[in-house]
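Supplied in structure tokens, the structure appears directly below.
Only a part of the assembly is drawn; its chains keep their places, and the rest are absent.
For clarity, chains are labelled A and B in written order, and residue numbers in each chain start from 1.
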Amino acid sequence: MRIGAYGEVMLRLTPPEYRTLEQTHSLRMDFTGTGVNILGNLAHFNLSASLLTKVPKNRLGDAAKANLRTYGIKTEFIGQAHNHIGSYFAEVGFGARPTYVTYQNRRGSSFGVSGPATYPIAEYLETIDLLHICGISLSLTEETWQTAITLAKQATLKNIKVCFDFNFRPSLNLEEGQREILKKRYEAILPYCDLVFGSVRDLHGLLGFGEQLPIDGLEEQQIVQAFMAQYGIEWFTGTRRIASEDKQFISGMIYTKEETVETAPQLLQVLDRIGAGDAYAAGILLGYAEKWPLKKTADFAITNAVLAHTMLGDVPLITREQVEQVLKNPGVDLFR
Amino acid sequence: MRIGAYGEVMLRLTPPEYRTLEQTHSLRMDFTGTGVNILGNLAHFNLSASLLTKVPKNRLGDAAKANLRTYGIKTEFIGQAHNHIGSYFAEVGFGARPTYVTYQNRRGSSFGVSGPATYPIAEYLETIDLLHICGISLSLTEETWQTAITLAKQATLKNIKVCFDFNFRPSLNLEEGQREILKKRYEAILPYCDLVFGSVRDLHGLLGFGEQLPIDGLEEQQIVQAFMAQYGIEWFTGTRRIASEDKQFISGMIYTKEETVETAPQLLQVLDRIGAGDAYAAGILLGYAEKWPLKKTADFAITNAVLAHTMLGDVPLITREQVEQVLKNPGVDLFR
């Protein structure tokens, strides 16, 4: 199965050694984004992975493409236009000190200002069997929203599976009017989606499912099933974090009409707090693409997410072999 | 409230990545010292923070001043004279391996050889409302002792609050005669002090309060109250460390004549073991300067100290917002 994704390429700038921006003159430069992360990981699972996006038509855009090629992502459908790239500074936290992310220049980026007419959508869809769309596109600009909905509709017409990541951050959508618009956009795209990454919190918070928080296990089942039925969703999937003393655990769950699976909680040991959700998504897409049993899929995906937390950078450059070795030999800490 | 401090600027040289001096050709250069740390932190709390000290009259002294300005410290009263700066090498430990600090050249430094006549004390005191003096000045050289006591007396005359940090390290004062001299100096300066940072161990070990170790909770209260009464101290404050298995916890306490508050113990996750005591002091001074309730002050200060352990370098570049975020949202590990 050939995987595609529509999403932003961002420049991540990271001070070294847990330092803050004030403490350093040195930054690590990486190119990242939900689509980049998922496709980069899938390419390391040896799947064909092709990104549809826009980067600047300048030397920075060239460098972005060179970096995506390293990850194994196909760049044939990455256009170059305009001059700006969205970026963020990640001051990596430690212990009680949280990671701080400072965004720059997202709405005016080459990606943000490019609408559907600027992409060779039909040609692109010829080259993929499944398309991932990130929810951020729905809230970034009118142009990215139009591109996302156009892609979802045309993909559905061509029987290409559509996979949608809620990626809804309440804190970013405070104004009431904004939120109403956003809700309508989510409701408009969901009928075209087959797999959805999200949580009951998203269904409740944005779409209004369920009565009120907290939601117990039984109600959770009902909400998810109602949501899936309403929009004809095949798989609904996400992760759950559990904190216990000073430790964190993570588990993954997949809902289908017939079945719900949830993995055992896995201990998180965190080197970099960003991008691990995308690793979970990549694991799920691998299992889906290769028609694995649900449980095997969830176990692989959650182990992949755990490993992603142990790598610096957003892009989880984890191979299929690495995940399988950890599943087979948990606790082995040295391979020669 | 405008805060001043009299203290040494030291050059800290640190091998990267937990390496030892033998393992590296690369050192991180920072400028530090108790006064520097406290003032740098207070400047990040948006208080006016001005240092009184001497650095060399050469390019190294220029660089020291440039670094202090970065922290937000006012450098108008930093004189430049002589040629040497005190320095230390910090080989940062990990796990069971302790951090090793190797000092160089402290007594012969520009700071160490400068007595009170070399400072524009009257002008300086015009610019501050509270003065911090570090106990190290009492044991470093005759010149620094004379400067410290002169400052304490003149500040008191001008109704400027004096804050004194015991900073008594028994291991550094082994010889009996030395210790007697030191005791007399502490006793001479304390009548001019309003806030004192220290521990019952200091009161017992240096000043002879209490009978014998260990000291229980009740006796501790009595000793502290006796000490405060004798010298007319307003606040006596410090931290306590508790080890439990392989974890460390820290709590902070403040004594006044009327009241004693102690915070809940906080888990320490340590990136750098040096300078965290100064962060506690900065938090206390903020609460004192802004007339916060004791409990709020202690909670803020201890959280600030916990955060200081998570930053590389001695100088705790923590903002007021960061401390408040952790107090409000403990456990949140990512802010976007």
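By our rule, a residue touches a chain if its C-beta (ideal position, glycine included) is under 8 Å from a C-beta of that chain, and two chains touch if they have at least 3 such contacts.
Since the structure is predicted, the reported quantities are computational estimates derived from the model, not experimental observations.
Engineer: Whole-complex copy count for this homo-oligomer, where the file places 2 chains?
Structural biologist: Total copy number for the complex in this file: 6.
Simple rule for what comes next: only the chains that are shown with their structure count from here on.
Engineer: If you average the CA atoms of subunit A and of subunit B, how far apart do the two points sit, in angstrom?
Structural biologist: Subunit A and subunit B have C-alpha centres separated by 46 Å.
Engineer: Of all residues in subunit B, which touch subunit A in the complex?
Structural biologist: By the definition above, subunit B touches subunit A via 16-17, 70, 247, 266-271, 303, 306-307, 309-313, 317, 322, 325-326, 330-336.
Engineer: Can you list the subunit A residues touching subunit B in their complex?
Structural biologist: Counting only subunit A, the residues touching subunit B are 17-20, 22-23, 93-101, 103, 169, 171-172, 243, 246, 270, 273-274.
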